[in-house]
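All protein chains of the complex are present and in place, except for one that has been dropped.
Let's look at subunit A:
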Amino acid sequence: MAPLKYLEQEYPILDSNFQNFCATHGIFSGPFPPSNFSRIYSPILTPSFTFLGVRFAPILLLFWRCSLFDCSELKDTRRKHMKFRALHKKTEDQEDLLLHDLHVLVAFAEQQSTSERLKQGITQVLSIIDGQHQPWLNGMELLEDAQLNKHVLSTGCEGIDLLLEGGLRMGQLTELVGASSSGKTQVCLLATSNVAKKHMGGVVYLDTGNSFSPQRVIDFIRQNSDPAIDQAKHRILQKVMNRILCHSVFDIFTMFDVLHQLEVNLRSQMQKGDCQVRLLIVDSISSLVTPILGGGGSQGHALMASAGFLLKKLAHEHNLVVLVTNHTVGGEGGISKPALGESWKSIPHVRLRLSHDQGSSIYNVSVFKHPSMVSGKAARFTIYD
């Protein structure tokens, strides 16, 4: 029948009598037991529907949206979507118990002959549900975690560091908004070089527009280094560059793939001092999300929200700095505003706006939103060629 059967192996009280009782009330499955399986495939609700037991994906919407792709690309995207669905399937049958009123169930159980055993079964299931959510913490424990693990990483750019009172904070999702050629990628590359060199942390760079340039990263590294022997310099440079991993992603499903793989790696990784991943950059997330938004359906927004939650989860649980970039679109009265709409506004922790004076190397950055700072605070910085 359903996963309730699998629960029986671990918890013998949930026997076939219990399962039949539940089936009469429309409950065919319970929560997943706290095993490794459910931990690895972290639940992300993605849109799909099932008809006669076959899983369909609303890929039709995607076909209309991706009119820029040719046929081969469409098939490729469809295959990726199917694979994505298969990997991260959230079976609709696993959460019946969460949607039912357990008190009513207990009342029904009292009417049965084996009421005691059934009630024990329900209590058992409730304790499994208690393991389904994150642990409750109190304020002191949270504070300790923040002070011990969530440090601030400097970006290498004095203006931004000054504005953010130290730099980018771990555990937070920071967004850089700016028109094209306003310096977003430059800031990302600068942050990459700084984290890899000064903080000696690993960097994962998801590049959506082929804008990652290793040469530029090397330039940034060389800029601030002390004059040293050439031989040692070369070795150091290699070590630093080895900490940076760049993936090219061109659609949102590939991004989910990469992020899930990263999550698995981070969970199973031991504390390797040198190669601990510290920074995750998605440049730019708007080019992944914009093609699927719109069209009146909610799948695009759902994927965007899922991506936001996944990034924040990675940031919090593995103490990463997550940096994403976003472009601008025209708003009312000709004033440009950030893309991705109103629902995206409440997803990042910090939003910074970048702009660039034409022809000079001076950049302006201002705070759009910050958890503990007034918006509107601004600073300037320079990036030398």
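Simple rule for what comes next: a residue touches a chain if its C-beta (ideal position, glycine included) is under 8 Å from a C-beta of that chain, and two chains touch if they have at least 3 such contacts; residues count from 1.
By our rule, contacts and distances are computed from a predicted model.
Chemist: Name the chain not shown, per its UniProt record: "PESC protein", "RecA family profile 1 domain-containing protein", "Proteasome subunit alpha type" or "SAMM50 sorting and assembly machinery component"?
Modeler: Going by UniProt, the chain not displayed is called "RecA family profile 1 domain-containing protein".
Chemist: Which residue from A:N17, A:S115, A:Q132 or A:S336 sits in contact with the chain not drawn here?
Modeler: A:Q132
Chemist: Thinking of the whole complex, not just what is shown, which of A:Q223, A:S343 or A:T382 touches the missing chain?
Modeler: Answering carefully, the residue with contact to the hidden chain is A:S343.
Chemist: For subunit A, which residues touch the unseen chain?
Modeler: Residues of subunit A in touch with the missing chain: 23, 25-28, 31, 42-51, 53, 92-93, 95-96, 98-103, 126, 129-130, 132-140, 142-143, 146, 297-299, 301-302, 304-306, 309, 312-313, 316, 332, 341-343, 345-346, 349, 369, 371-377.
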